[in-house]
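Okay, structure first, notes after.
Missing here is one protein chain; the remaining ones are kept as they sit in the complex.
What follows is chain A.
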Amino acid sequence: MADPLGIEELDQRISEVKTEIRKAVSAQDFAQASRLRTQLRALEAQWHGALELAESSVSGKPGNMQLPVRETVHQILTLLAVPAAPRTIVAVHAAFFAGELAGSQLTYLRRDEERSFRTAPHGRPYYLCSALTYDRLTAARGLIAVSSWPLHRRIVGTLSARVDYLRSAIKLAEHIDRTDRPSPAAQRLLWQVAAGIPNASASFGDARPASVIEAATAELSVHDDDDRVQREQAARRARKQLGDAEQLFGAPTLSAVRKAG
């Protein structure tokens, strides 16, 4: 038997069928529209089923007290303290957390958060939101941030990717330093991160937290001032120009403006 569709695939299929229904209605093909509606209802029933399954697999596994995806991502971002890409979040999860987290689970996270914010603004203690580009203040591609951070930390300037890499390396090293017996996965992650920082690891496959912190801090001191100026300027501009939702999820892109107009 074929695998049942995943919730994302169902999402996509549902929106496809809706488009088809619209087309059928505007072409006055009501017989086709009615067939498609039946199909849509079946898909929606499947969607609810898949959602229940996903919920039970997160909370219901015996001996596995795994948090919902949203909470997990929030914890990881709090650990890193910088906006991060799904790829990084998944890698950190694999190193420090039990259970599975797949990149595909993060695909619709930010969109769902935005929807929730727009229906009931400030209804939650925090939102998983976007990082903003320093020049256009639009959502930076592929980065997830936390709404409770100061705005300038969510701005991505030209040096921010490097600065954030170094900051998160320091945070990771500190976290591992605090852990009694870090897992091999955590040590491997630390070494991978250290490999990208000059003088951070002594030999292949080996990195000590103290040397990573020292090396990252040294490089950070080179970039930090320039980066901060750029970020704070952009943050001031964002506060002046953007509404609450845009400050969290980015200024609308030109094409979105065109569509709305």
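Convention: contacts are C-beta pairs under 8 Å (C-beta built on N, C-alpha and C of every residue); 3 or more make two chains touch, one makes a residue touch a chain; residues count from 1.
Just so we're on the same page, contacts and distances are computed from a predicted model.
Per its UniProt record, the hidden chain corresponds to "Secreted protein" from the list "Electron transfer flavoprotein small subunit", "Secreted protein", "Xanthine dehydrogenase family protein molybdopterin-binding subunit" or "Sugar ABC transporter permease". Only one residue from A:Arg87, A:Arg111, A:Arg124 or A:Arg239 touches the chain missing from this view: A:Arg87.
Screening A:Ala27, A:Ala42, A:Ala102 or A:Ala195 for touch with the missing chain picks out A:Ala195.
Touch with the chain omitted from the figure is made, among A:Ser34, A:Thr78, A:Thr107 or A:Thr158, by A:Thr158. The chain that is not drawn here is touched, among residues A:Lys18, A:His223 or A:Arg237, by A:His223. Interface residues of chain A with the unshown chain, by the touch rule above, are 85, 87-88, 140-141, 158-162, 164-165, 195-196, 198, 219, 222-223, 226, 253-255, 258.
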